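Sending over a structure as structure tokens; questions will come in a sec.
With one protein chain withheld, the remaining protein chains of the complex are depicted in position.
Our next item is subunit A:
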Amino acid sequence: MAAQTLNSSMQPTDVYGGDEVSAIVLDPGYSSVRAGFAGEDAPKSFVNSHYGATPDGRLIFGDNAIHNPQANLEIRNPMSKEGIVEDWDTATSLWEYAITSRLTSFKQADPRHNGLNDDNKDLEMEMEAVEEGEKALEEHPLLMTETAWNSVKNRERSIEIAMESWGCPAFWLARNCVMAAFGSGKATALVVDVGASTASVIGIHDGLILKKSVQRSNLGGNWLSSQLRSLFASQDPKVELIPHYMIASKTPVDAGAPAQAIYRKYEKEPSESFRALEEERVLTEFKESVVQVWSGPGRLNSMNATGSNNLDYARSQPGRVFEFPDGANQMWGVERLTVAEGMWDEKAALPVPNEQPGTKMTIPEMVKASISAVDMDLRAHLLQNIVVTGGTTLVNGFTDRLNNELMAMYPGARIKIQAAGLTAERRFGSWIGGSILGSLGTFHQMWISKAEYQEFGASVVEKRCK
């Protein structure tokens, strides 16, 4: 067989000799981790933040593995309810999985110095290659995002992981709201970001967060899920939320009729947390296909111009049918509007213990508080640049309602809402902004290099990444 070595003397003269490596952008969130190369239009790697822990302590990552009801998994999430990291060790492994499963691989280094093709290299070099091979990101600068309310300690921890565990040559920590604004092509904007665990409204001026304007609440996707559970419980008869894995087969039944399904038996019942994860998948589908925000004008239970109640009008509208995994189905009429109304009108929220929104927590109130916290001169500018991002904003009617609420709140002001049309762009807004930033030539001078980190330590991140 012909030689398959890459001997340097044999290399053609016109071979590519550049060393351009694209940065990796990592955007961790409560429900998913997005990772990909800077300069691309969507993250190549999209990993569920939930992970499974087996009884013998192994951790299982990724959607492909965690939905197995037979694996006896305990489902956890390394992120806290506020969208910041709680369990650093697991978060590190999870991110590592997100990066290595689709972007880079740990094992194989460059053929020119992985030791395998070099006949004449001495042992020392090979050892070095092996050592290098252990680190995930030795070739790629890393741009990571964080929430606006991340703690100093957490920020320092991020750079430590990037530099020490992953061997990144350069690092940058960016606020995800700023990135979302960049993703929409704006340096000054009011970012309305409704994700899974939190909803936030943040004013940004020239790429910097206006600290006073940071408003956040828990009225995100998870809150909506518990509203849905509350709605299901209040139905008559009660709607049972049974995830797919418990069903062997279902039989079509009439709307509202009790389900007729054959249930799957498991030797060992999957854990509660596993069930919760699987239920969440059903709720996600429900949100996608049924839930809708009353798009205004006015609130759902307020009077409209003609003197009748909006609720009455909504009742006259056609409902939507949803079939649950066990085959039970029913028509959701006005309920599909009321369930999301609590995001806009705290009085309309369905009763859920410990999750009752306060008066200042609804989205219009947060926008109001945020706007009034910034300088007078900036307000008009921000209102003209409202960026809507985050997966929960995809609930039907969200932007219409936001527009109507703001028009009512600021009559006469020019209000312009920027919301990406494509689902992916809305969900990955902050990642896309990071991708844009990471690929800019001018940004390359801003990276915190490994040398700087070694000189100043982890506190450098606090000085540099404002």
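The working rule: contacts are C-beta pairs under 8 Å (C-beta built on N, C-alpha and C of every residue); 3 or more make two chains touch, one makes a residue touch a chain; residues count from 1.
Convention: contacts and distances are computed from a predicted model.
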Absent chain [UniProt protein name; select from "37S ribosomal protein S35", "Trafficking protein particle complex subunit", "Actin-like ATPase domain-containing protein" or "18809_t:CDS:1"]: "Actin-like ATPase domain-containing protein"
Options A:W294, A:W344 or A:Y453, residue touching the unrepresented chain: A:W294
Option touching the unshown chain, where A:A248, A:A276, A:M303 or A:A413 are the choices: A:A248
Sole residue of A:P55, A:G256, A:P351 or A:G457 that reaches the chain not shown, by the stated touch rule: A:G256
Contacting the left-out chain in the complete assembly, out of A:R320, A:K450 or A:R464: A:R320
Positions on subunit A contacted by the hidden chain, ascending: 1-6, 11-12, 14-16, 18, 20-22, 37, 40, 44, 63-65, 67-70, 100-105, 107-108, 110-111, 114, 116-117, 119, 244-245, 247-252, 254-256, 260, 262, 264, 281, 285, 288-290, 292, 294-297, 304-306, 308, 310, 313-314, 316-323, 325, 327, 329-331, 394, 396-397, 399-400, 403, 416-424, 426-427
